[in-house]
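Note that this complex is displayed minus one protein chain, with the remaining chains in position.
A and B label the chains in the order they appear, each numbered from 1.
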Amino acid sequence: MSRSQRESVPWWAPGEGSPESETCPHCLGVYVYELEVRCVDCDRPMCPVCAVALRRTEVRLCGECGGGEADG
Amino acid sequence: MAARAIWKGVIRFDAVEVPVKLYAAVEDRNVQFRLLDEESRAPVRQRMVNPATGDEVPFTETKKGYEAERGTFVVLEDEELEELRPEPSRDIEITRFVPPAEIDHRWYERPYYLGPDAASEQGAERDYFALAEALARKDREGVARWTMRQKEYVGALRPEGDYLMLVTLRHAGEVIPASALEAPGGRALAAEEVEMAEKLLSALEDDFDPSRYQDDYRGRVLELIAAMAKGRKLAAPAAAPPKAEPESLAKALEASLAQARKGKKAPATKKAPAKKKAPATKAKKKAPSAKERSRG
Partner (left out) sequence: MARPRAKRRAEAAPRIDPGAARARAFWSGTLTFGLVSIPVYLYPANRRGGVSLRMLAPDGTPLARRYYSPETGEEVPFESLVRGYEIGEDGKHVLVEDEELAALAPEKSREIDLRRFVPADSIRPLYFERAYFWTPAGDSNKAYRLLARVMERTGRAGIATFVMRAKEYLIAIFAEGGILRAETLRFAGEVRTPEQIGLPEKPEVDRHTVRRFEKAIEELGAEALDPEELEDAYGKRLERLIAAKRKRGEGVVEAGEGAGAGEDADEPVDLMNVLKWSLKSAEKRR
C-alpha cells in the first residue's frame, strides 16, 4: 500500500519516513530510527516488528546469536 | 555485573598484535515500542505476499532483488550474495594513524569499548594497556578495518582514558558537510544587533557538563504507561503561558539582554521545571542530579 493511499500517516508507521529511514537487515522493512532495536548479543539493528518476532522464537537475531561468546 | 563481550579480535599493525574483546558502549534506554493490532492489542507479525494473487511467500523462500528501473528487477541469488561477503577473520587491521582532528565526529557512528583478552595469551593485558598509553601519548587515532559476523566495518581506534575504543565510521558520501550547501542570504545584519547578540551569548556562556542533563521525558512516558496499565489517566502538565511577542529583533535582543543581566543577580525564574541551573549561579549543585539519575 503506498503512502498516498492513507490519510495522515503517523510518523512511526512501517514503510514511512524517507530515504533517510532505516532498512531492517533481517526483513528489509523500512522504519524510522527512533524505533530501532539492537540485539543484546551482537548490537546489530533490527526493526520493531522483527524485534518481537525474533524474541518470540527465543532467538536474538538471524539465529546467529545463540548465546555465549561470539564466533564471528 | 560485567558486560558480555560481543566479539573477540586481534589488533594488528606492523609487528604489533594485541588480542582484545569488544563491548557495546551505548546503553539503549528507549522505551520499547510495539506495533499492535487495534483489535486484539497483540503485537503484529509480518509476511510477504504476492500482491496479485495474495499468496504468502515464506521469508525462507524469498529472494532479494534490485529495482533497476520502475518495474524491472534484477534477482540476486542467495549464493551470489554469499559470495560477496567478506572472509571471516579475527584481525582488526590498522592501516594508518592520523591526528584526531582528521576524523571529525560527524563520521562517528557507533562506539565500542575494547578490553584486554587476557585469556588468550600471557602479557596480553599489559600489551593492551601499553597500546592505549602509546596512542594517548602520540595523540593519534588509528584507522581500523575488521569483519564481524560476515559484515565489514571501518572504524577509528582511539584512546579513552586508560582504555581503547573502536568507533565505527560512516561511509563516504553519507555525511553532508555544511560546505556543500549555500547559507541563506539576505540584507546585511545591523552592527548593533550583532553586538547585542554577542553580548547575549556571552551572558549564556557555560561549560559543558553532561551530568546536568537527564531524559525526563522517558520517565514521564513510563509513568503514563504504568497509569494506563492500572486504568488511570494522568493529568496533563500545564501548558506554558504564551510568550509576549516582541515587536522587532532589536527590541527582542535588548529585552533578552536585560533579562539575562537580571538573571546574574538572582536565580532565574524559568517557566519550565528547571533541571538546568541559571548560568550565573556559582554553586553547581551536583547532588540533586545524581539522585535524579538513580531514579531513571
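Of note:
In the analysis below, contacts are C-beta pairs under 8 Å (C-beta built on N, C-alpha and C of every residue); 3 or more make two chains touch, one makes a residue touch a chain.
Treat the numbers as computed from the prediction; the structure is a model and nothing was measured.
Counting the whole complex, the residues of chain A in touch with the unshown chain are 1-4, 6, 10-15, 18-23, 27-30, 32-34, 49, 56.
Everything that follows uses one rule, which is that only the chains that are shown with their structure count from here on.
Partner chain A is touched in their complex by these residues of chain B: 4-8, 24, 28, 30, 32-35, 43-46, 59, 64, 88-90, 110, 112, 147-149.
The part of chain A that touches chain B in the complex is made up of residues 12, 14, 27-29, 34-38, 41-44, 48-49, 51-53, 64, 69-70, 72.
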